[in-house]
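The other protein chains are all here in position, but one chain of the complex has been omitted.
Let's look at subunit A:
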Amino acid sequence: MKYRSVFDIIGPVMIGPSSSHTAGAARIGKAARTLFGEELTWAEIYLYGSFAKTYKGHGTDVAIVGGLLGFDTDDKRISNSLILAEQKGMRVSFHEDEAATDHPNTARVKIGNGIDDLELVGISIGGGKVEITELNGFDLHLSGNHPAILVMHNDRFGAIASITQILARHEINIGRMEVSRKDIGKEALMIIEVDQNVEDNIVKELEEADHILQVAKIVD
């Protein structure tokens, strides 16, 4: 079931005018920022389907950038986000893409700061709810229904075990887990949905485990 809470239906509290094109867009932007985990200096945003056709009217552009600045769906600063981004020295560009996508409200967000970069694809499925369907070239299904940790690692034996052992030691229960890799022995990504938020000290411990490249977390 895609929707798990009554507050997905009666909610979110948000700045208008569209739950999928404004609130959902802000959440996609915020997810990108959270996963990136650092300040960003540039963003390239590609919009597809209904997003591409109506983004100016719905404020999808200001909402995604608002999310990239860390704003929640009800933050009034969203309407001024393009100016705020410029003041912070963030270069932002928008591209309307004609390519057909599985979902009519799809955005591809590329962000970076000259050292690191990140690329994700988010879909806005209605009522402000979003899913992340691609991260740095990996296909995934991240609903945001639960807190989650995302672990970039090298595809080696023991990498998954080292992560799950640490979680077990801290008595953190795994609700759902997904692993994908680019090729045998290459970069891989673990998506672990958990029942409670993972503290920063545990994230640090996970980062220091064997074969682990990077750890990001999404709070419920």
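Just so it is clear, contacts are C-beta pairs under 8 Å (C-beta built on N, C-alpha and C of every residue); 3 or more make two chains touch, one makes a residue touch a chain; residues count from 1.
One rule holds in what follows: contacts and distances are computed from a predicted model.
Of the candidates "ABC-2 type transport system ATP-binding protein", "Sodium:solute symporter", "Branched-chain amino acid ABC transporter permease" or "L-serine dehydratase", the chain left out of this view carries the UniProt protein name "L-serine dehydratase".
The omitted chain makes contact with just one of the residues A:K56, A:R169 or A:K204: A:K56. One chain of the complex is left out; on subunit A, the residues touching it are 1-23, 49-50, 53-59, 74, 76, 79, 103-105, 124-129, 195.
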